[in-house]
Structures are given as C-alpha cells and as structure tokens.
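Have a look at the structure below, then the notes.
The complex appears here minus one protein chain, its other protein chains still in place.
The chains carry the letters A, B and C, assigned in the order they are written, with residues numbered from 1 in each.
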Amino acid sequence: MSGFRLDRGGRVDRTRPIGFSFDGATYRGFAGDTLASALLANGVMLFGRSFKYHRPRGLLGAGSEEPNALISVSRGPGRHTPNQRATAIEIYEGLTATSQNRWPSLKTDLGAINDRLGMFLPAGFYNKTFMWPRSFWDKLYEPLIRRAAGLGEAPSEEDPDHYGATYAHCDLLIVGAGPAGIDAALEASGTAKRVILIDEQDEPGGGALDDPALWSWLSESLKDLAAAPNVTMLSRTTAFGYYHDNFIGAVERLTDHSAEIGSGPREKLWRIRAAEVILAQGAIERPLVFAGNDVPGVMLASAARTYLHRYAVAVGRSVAVMAAQDSGWRDAFAHARAGVNIAAIVEVRETVTPALLDEAQALGIAVQLGHSVIEVHGRHAVKDVTTARNDGTAVNRLTCDALLMAGGWTPSVHLWSHSKGTLAWDEALGAYVPDRANENVRCVGACSGTWNFGSGMVIDRLPTPRNQAKIKAFVDFQNDVTAKDIDLAVREGFKSIEHIKRYTTTGMATDQGKTSNLNGLQIASKALGRHATEVGLTTFRPPYTPQTFGALAGHAQGALFQPIRKTPIDGWAEENGAVFELVAQWRRARYFPQAGEDMHAAVNRECRAVRSAVGIFDASTLGKIEVVGPDAAEFLNRMYTNPWKALEPGRCRYGLLLREDGFITDDGVSARLARDRFHLTTTTGGAARVLNMMEDYLQTEWPELDVWLTSTTEQWAVIALQGPLARQVLEPLVEGIDLSPEAFPHMAIREGTICGVPTRLFRVSFTGELGFEINVPAAYGRALWERLMDVGAAFGITPYGTEAMHVLRAEKGFVIVGQDTDGTVTPDDAGLDWAVGKKKSDFVGKRSLSRPDIVAEGRKQLVGLLTDDPAVVLEEGAQIVADPDQPIPMTMIGHVTSAYWSEALGRSIALALVAGGRQRMGEVLYVPMPGTVISTKVSGTVFYDPEGARLNG
Amino acid sequence: MLLIHCPYCDEQRAEIEFAYAGEAHIARPPDPSALSDEDWSRYLFIRSNPRGRHHERWRHIHGCGRFFNAVRDTVTDTFEATYKAGEPRR
Amino acid sequence: MADALLRTDPVSGRAFAGDGVKISLAPPMARYSLRARQPEVLERLLGLKLSRQIGATLNGAACLGPDEWLLRAPAGTSLTTAAGLPVAITEVSERSVCLIVEGVRAAEVLAAVCPLDLDRYALGRATRTVFETVEIVLLRTGEERFEVEVWRSFAPWLNTSLQTAAGQLR
Partner (left out) sequence: MTRFSAFSLFAKALGGHQSWPEQWPDASPKPGYDAIIVGAGGHGLGAAYYLAKKYGITNVAVIEKGWLGGGNTGRNTTIIRSNYLYDESAHLYDHALKLWDGLSQELNYNTMYSKRGVMMLAHNVHDVQSFKRHIHANRLNGVDNEWLTAEQAKEYCPPLSISPDARHPVLGAALQRRGGTARHDSVAWGYARAAAALGVDIIQNCAATGIRRGANGAVEGVETERGFIASKRVGVSAAGHSSVIMQMAGLDFPLESYPLQALVSEPVKPVFPCVVMSNTVHAYMSQSDKGELVIGAGTDQYVSYSQRGALHIVEHTLAAICEIFPIFRRMRMLRSWGGIVDVTPDRSPILGKTPVPGLYVNCGWGTGGFKATPGAADLLAYTMAKDEPHPINAPYNLDRFRTGRLIDEAAAAAVAH
C-alpha cells in the first residue's frame, strides 16, 4: 500500500462513493475519479504488464499520454473493450476492469520470463533468428511469435451499441479547454463567430484542474462560456485528426462513463469544418531515462500533482523527486504543502535558482544537487532508490515509495502536424514547436512552446556509474524500448529516426510516443553524433488517441450500411416468395420457387411458361435516360457505334456503347419518341456510369450541341410481358395503341394509356418471343403488375426472374454486357460487328478498334458451346483448352461466359470467348475440370429459333 | 475532405459532392482516324502527373452537375483556382 | 375498363414524430426537369419566370444548375413538350419522393448526414447535394422546414437514416 486519499481537497465528490472492481477485487472511489486515481487512492500501484518483457508497470501519467496502465473493461455481452487507459476511464457504480497481457495473474505473470531473457531479445531480434531449420518457421516459430502478440483480448461478440455522426460548421474551432483554450473562447464569446470548444476530458479546465489557485477563475469562465449563445462546448470529445481545408474529425464519448448505458449512441463522430482553428492542446511532461525508471511508483511529476490536486490522492507516503526541471521542484513543493512527505529532491543540474533552494529549505526538503537516481529497488512497487553524484561518487540509498520524474516538456503538436504545419527545433526546450502554418490555424499556450514551468535541463539519459549497455533504462514504456536498444539500432546502421522507430518500435505503441518520442530522438542524436534536427522527427499520424471503429463508421451500420435499392414491384415479389440476387445497388427477383421447387425446377418452369404461354418480368432496374433537344440524334450518333439519325420516331434500336479505348462498356435498346426526344435504356449496373460518361462528352467535347440528358430510371416501372400469348393479355388493358403486328411491329414504341395511366409501350424482346415492355409511372408499377397477373391468370401468366431471363436470352445468343463481355472485349469479339456503323466517320471508341492488337488474328471471340453429353452443364468461368493432355501450365484458349440448362432444347448450352472462335465452328474443345475433362463442340451463338420466327407471334 | 469552389455555384462545397475527372485540357482530337496509333495512345493514356501545379477536371456531380477545371498543387492539395469548362487554361 | 390503378409509395405515409422534429412524406406532385441554354426560351414557352441564380427558387422552379431547373407543381400539372425548340422538358414526377423534415431541430437532424452549412442555408434555397452517400435535392421551405427530394428507391434508406439521426438527438 502506497498511494492514499487525502482528507481534504480535490475535485472528486466525496458525497458520492462509487464501488467498482479491478481483477476481481472490489474497491471504492468517488464520483469524479478515474480508475487510475481511485485505485491509487486504494494503494494499488501495479496496473499492468509491458508488451515485450511483461514487466510490472504502474502509472506513468494521469491523462491520455499514459503508456502503461492499459485496462480491459467489460460491461455485458459484446461490450468488452481492451486497451483502455486507466487514466481516462471514469469510474461508475459496477465498473468491471481487468488487467491485460499477463498469465495467470497480474502479480505472477509467467510471461515475465522474457524479462529475464531480455538480453537475448534486443531490438529486431526476430530478423536475426527463427530461420533454421526452415521447416520450423511455418509450424513452430511463426505460430509462437503470433501467440505472443497483442495486449488485451479482442471482443468476441457483436457490439450491441450503436454510434452517431454529424457534420458541423463553425467560424472558430478551439481544441483544448485548458487556460489558453478557455481564454481564446472567452475572447470569441463576445463576437458573432460560431465557436466550438472541444476538450477530451470529462471536465474542462486542462492544467487549471491541477491548480486550486485557478479553480475560481475556472468556474467563472465556464459559467460565462455556458452563457455565451455562440459557444458550443464539447467535453469527453477528442479531436483526433486534422484533415484538408480545416476539416477536423472528433469523437464524443457519450455512455462509457455512466452506469446507465441507455438507448442513445455510445459515441458520436463530429466532422467539423472550421474557418479558423486554435490549437490549445498543452504539453506533456517527459520521463527521465535511467535504470528502473519503469518500476511501479515511478511516474511523471506533473501526473503526481494531478492526482494530488484534482483527485486528492497522494501517490506515496514518502515521495522522492528526480528533477531536471524547475517544474519538478514546484510539484515537490505542492506535495509538501499538502502534507505529503518529500524524501528528497534529486536534481541532475549542479545549480538551480536560489529561490527554489530557499523554498525547499523552508519546507524542510532534503536536496541532492548534481545527483541522479541510478537504480530503483522493488519490483511491484518502489521500495527505495539509489542515487549518486553525476560523477558516480557518493552513492547512497534513499527510502521512498514513489519517485517523480521531471524531465522536461513536449508541446502537443500532433494536430498541428496533421495539418502539415511545419515544426522548428527549440534548443532551450529540447523540443519541436509549431513554426509555419499550412492551414488557417494557430497554436496557443503550452502547445506553442510558451509556458511558465520555469527553466531546466534537457538530458537524453541520466548519468550513471553503471554500464549503460547492461541496464534497462526505458524510453518507450509500453513497447519496452530501452536506451540501449536505440544505441543498438544506431550501431547496426539505422540512422534515420524513421528507421530507428521501426527497428526498435519506439513510439509505435498505443500512446504513439507521446512520452517517448523526444527522449528517443535525443538518445539517437547523441549516438549518431548528429544534431536532433539532422536526425529528424517521425511523422505524427491520425488519430491523436485511438478511436473506435464503430464511431468512425458512424451511422453506416446494419440497415444503414449501404442503401439497397428496390423496385416498385419488389414488394409483390417478396410477398410471393421470390429468391433475390443483388445486382449493383439493386436487389432483383432471381426466381419464384413454388412449393418444393429448387432453383432449377423453378427456372425450367418459368422458361417453359415464356416459351409456351406468357411470362411477366420486372425490368424496372434497367437504366433509363431521356435525351431531348434538336441535336439529340446527332449526339447519340457520336456516342453509339451504330447510326441513329435515320431512326424514325416510333421505332427502337439496339445501341452499343464503347469506352474510348474501344472496349464494350454498355448496351441497351433505345426508342425515338419524337425527332428531338429519345428514351434510352442502359444495363442495370451501367446507368450512372453511362449518364456520367455522356454528360462528360456533351459538356466538355461537344458543348455546342443542343441536347440535354435526364435520368428517368426511377420515373418508370418497367414490366416485360413475353411469350406467344403476351398480346392477348395486354390488349384489353391498353387504350390508344393498336397492338396488331402491322400497326405495332417488333422494335417499335407507342405511347398511350394502360388501365388509365400513361404508358410508353415498347415492342421488344430479350427472350426471342413476342414481347412487350410496359413503362408506367413508377407509383403505378405494382398495381399494374397485379392487374396483369389477374388478367393473365387465364393465359397461364407466370412471373419469372433474372435467372430465367438469362437462360432465355442465352438460347437466343443475346449477350449480357459484364457477363459475356468483361471490359476487354470489342464489338467484333462479341460478334456484335453488325451493330457498328461501317460508314460512320467517328464515334466514341472507333479509333481504338483499328489498333494493331485489336485487329490482330486470334482474338477471343464469342461462340456457342455444345457439350458432347447434353446433360452436362458447363461451369461459368471454366477454362477451355484445345489439348486436354498437355502438362500444367496449360495453354488456355478461352473461357465459358454463360452456361445453362436449356429447357426448350432439352440440353445444356453455353456461350464462351474462344481464341479465333468463329474459325473453329464444329471443332471439339475441352474443359478440364478437377478429376474430369468435358469435351464440347463449338457452335453458333443462336441456339433457339435461329430464323426468329417466334418474334412475330 | 477537400473544400472545392464550384465556379458555377460560386460556392465552396464539400468534396463528397464532386467527382474527380482526370487531367484537364486534353481535348478529344477532331478527327481521330487521322491520328497514328502512337498519337492516339498519347491522347488516351499519357498524363502529366506533376508534383505541383496540376490542371484537372472535376464535376459537381451532386450539385449543379457541371464539369469544370481546376488548378491544384498536388504536393499540398491546395486549389489555386477553379474555372468554368471552356475557359482558357490558367 | 376496370377500375383505375392505385399508387404505391416507397415509404409509409405515417409521419415520424421525434424530439423537436417531424418527418413526413409529401403528397404526390408533378415534377419536371427543365433544361435550356437560354432561360428566355423556356420562360416564353411556359409563361413563367425562372431564376438565373443557382440555388434560388422562383415560381416553384428551383435553379439547380446554369441550364437546369426542377419545377415542382400540383399533381396533374402537365407541360408542353416543346418540339423543335432548343430546350428540354422531361417529366420526372414519379422519379423521386419528397420527405418533409420540420421542427426546431430539423436542421440539426439534416446536419447529421448532409455536409452543407445549414445555418447559412437561406430560406428558399434549393440545391442538389448528398445525404451521406445518396444524392438528394434539399429545399429550405421554412425557417424550420426542409424538403428532401430523393429518388424513389433510396427513399426507405433515407427515411430510416433520418429517423435514426432524429432518434440520436440529445
């Protein structure tokens, strides 16, 4: 037992005791305590185990810089959170916390064997070992290394919490509500500016919270800010990243601190765009580097003062101070005044200002000038320490149960650096301070390098008579990086600070080097004999402190992850047992199984219905673009491969669209409604891409054309009626359109009404049967579908899905862009040369079609494949070879793009891209599958009704 | 997320409203068939990709819908100017 | 002829009432996309003045771009198609639905998912923008009233998203 609660003082609410548990033992603290302060008040010094050596560790700090005291908090199923800093966990009734990275227990951890073996595990040791015998790597070494990984346990169940997010805009964003930040906010509170003040702690005040003299000022100021209508104050909110153009990411923690989780979001992501930013993030004290500086009970002097004043907790009953800075003396005085015994102030400097000496004397504090701590005794807690003159003489023991370190200060320039502001080296501070801004931002207070902590000496490590190469003097506490590891890295030729960081892993722990970076830098610069500025500084990366995945994902969770688009008819399909497939953002009915049917049976039945009676299909997802204006035909003529100018109003045409590199990107049937109006259709997945591509050409290449494009994909619900009886179903419902073959031939469009609503009625077929595609305003899609089902019942009308549609079109050899083509296929490859206007001087992609490798022999061409065994359906994606007996790697001459069982033909059919395919008609090719080879014959692509008689049913 | 001034809306708007559209001032040749394969491939594929001033196209796709040009420093990502399509290179 | 077909909407007509915000589906209306290089031609044709200011609304027509207006009119309104003229008039009445977000905290709810600075988004303004990843047209039709035009198939997602944001207000 070392730390204890003082009888008086502090900002904790002594009227509200709170019970919590740590590693199974129960403790009491007060409202306002962190887990760290509450445990400390209970005399707990041991908080965790280090990553590599599993050394016992206590608290180093009191805030978000804490590297040692990492804790797991569990609050019910799915609510396990590892690696939280005890210094940032607010206690609440019932808090259940456990230590990490130890087994079987925190006090006796078998992993600590690594500490004994430490000499054999220097930085980068794994690069040098585990290579022999080679076979051991996969089986033994690597699994062993991986098992040693990690700190806490990952969650094992889905997180039941949800997370919020918002955008926010302000004229002034202030990060950090310490004295400097609050002053800046007060200054702006009188103005018309919209101000947001962000602070990561539960209570605003920053450094002022550690200084009772400022408490009245603090409460007054906060009252004023609360009263200011233009100031928004966000506590428990961490500004974690500074992005382009003053865009700051911050996360607000809403429920982790309270016993009641409630139903609200756990955390909220703030995406803030600020006209101006003021960074007031303060400075972090630096540890001193010496043997035993990581023993529980050795901590930052400023942290001890935080515990003392803010939480009324003394970190020990007899506290020694190891100072290189005046601030350490002040912290010692603060303790003495609060009645905590100061064993001594050990000061590495030979002289300090008389004022300090006088005050020490007045408080009866023993002082050792020109001395350093050279050893700390005790494993789980400080027992006493050995000090010596800096020349190694006058070695003596000093009894104490806590040791405070005052090694200097490091301005928190993380966000400044995210913003690409430059840094300048300040020799006196031995630190980098903000220099030139890259955004509209400035730093105020300690993070700008200005503070009243007094003067001091910056020292890379304390002098010691012992062999520096043999002692463990820690730089990065969590990652167990010692000064000698950095020496070793330099010795092995790692001369850039980035190399040293990566080789030793210093600064790469979850604290991101907040307390270690500058010590590491100074040690490296000494070892290299180069000035710190020549060694450089590792880049600061977002986030400032670790941030929850869920918070960063914001709303995009569960049903809100990504929209799933449904057609107006989707509801009917769902109610009627459709099985769906996802296509681009849409979900489409794939087939409509009836009782006992599998996909095959259902699809066969649907196909039969279309071929023998009439099928009904929801084609609403097809992209639609209305192209309107005097130059509409001219525009389409330039975009598509085929001619459009001569197309008569009332007629439709198949359009093929290439990228400028000559490869097929989209296709669709389009109709001319009037001389200056076209109704285009695109593939389901291509709608947005095609519209953007057309806008691009229209706006930037041919701005002189008087034509405009409007997406009408969602204006229309589209119902395809296909089959010999389609006309009979339709006829009684349509008004103002003569459906007779003479008046309404294949590939024509008519406008009229159906069941009283306006329709654009296409006579088109993607099945080879007599067919219509009925476009009606989307709101009426479902009602019309249901009406058609009623009327069609007498004709055996059958709803079919995308799978049957694929089979039916394949029987006719109609390609599906994206399945039978893959972005490397030209019109000729796909057998669509007929759709390329030979007399056209230009169209998008034309020039590319004459490039040497595009006109070369032996390109893959789309052909049909008929397996020798008609019952065998090839697998889509299967590869094709000419010689199945060749050794691997085989020469593949093509692959199967589509393959189905054709109910109409009573056999399997397939489409394939085959090298020189059209010269191979009748040739036997092979599809080697695991354990078997399927032989198949090359055929044309039209398997059913080649002369197209059925179209004119 | 960049803040982009749309020269048509004459407003600074969030990057997520915009779609980047590649290097600017690469006009489609009036008569592609007259070009050699070499020149055609240059038009299709060669880009300046500079460290520094970059002339590029953006589309305010979730705004006014217009394509426009911009000059941006590719090292700092700061916009020097944005201007309407068809205006001379800045 | 059998009885007329009934409409179906992608989201329920029942309004959502949250703390300081109400979200409801606007009744059907006629919508037209109007395009022209010279607004005068459209104005003569339709006999109505159009704003030249992108983002402004005049006579029910929101100017979305230099040559683009979204006209919202009472259901059933039908416009000529103006054959031959250098303009484009396209009916898009059923392409989108309109969700009305109103109440003292309406702006706060929209700010959760829309990157616009709504404090500075004046009454009468209309623009295309995004709602997280989904495109919308946002109109401010009152100090505490916004209308969100969204393509039909995105409406359920958007509605849920709005309600979630509304539910997360504190």
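Just so it is clear, contacts are C-beta pairs under 8 Å (C-beta built on N, C-alpha and C of every residue); 3 or more make two chains touch, one makes a residue touch a chain.
The structure presented is a predicted model; accordingly, all values stated were derived computationally and were not measured.
Contacts of the undisplayed chain with the visible chains, over the whole complex, involve A, B. The chain omitted from view is touched by exactly one of A:467, A:841 or A:932, namely A:467. When you scan A:20, A:53, A:92 or A:247 for touch with the missing chain, the hit is A:247. The residue touching the chain not shown here, chosen from A:325, A:412, A:547 or A:604, is A:547. Within the entire complex, the positions of chain A that touch the omitted partner chain are 51, 78-83, 119-120, 122, 125-132, 134, 137-138, 142, 145-147, 149-159, 161, 163, 241, 243-244, 247, 249, 269, 271, 420, 467, 469-470, 484, 488, 491-496, 498-499, 502-503, 505, 508, 510, 512, 539, 541-543, 546-550, 552-554, 556-557, 561-562, 564, 581-584, 590, 661-663, 683-686, 689, 816-819, 821-824, 848, 851-854, 875-879, 881, 888-890, 892, 895, 928-930.
The missing chain lies against chain B, touching residues 1-2, 15-16, 19-20, 22-23, 37-38, 41-42, 44-51, 54, 56, 72, 74-77.
One rule holds in what follows: only the chains that are shown with their structure count from here on.
More contacting C-beta pairs link the chains of A-C than the other of the two pairs A-B and A-C. Annotation for chain A: residues 271, 273 touch two or more other chains. Looking at chain C, one finds that residues 115, 133 touch two or more other chains. On the chain B side of its complex with chain A, the touching residues are 1-3, 14-15, 19, 21, 27-28, 31-33, 35, 37, 40-41, 44, 57, 59, 61, 65-67, 76-77, 85-86.
Of all residues in chain C, only 54-55, 64-66, 68, 115-116, 127-130, 133, 135 touch chain B in the complex they form. The residues of chain A lying in touch with chain B in their complex are 243-247, 271, 273, 420, 438, 660-661, 692, 695-697, 699-701, 703, 841-842, 846-848, 850-852.
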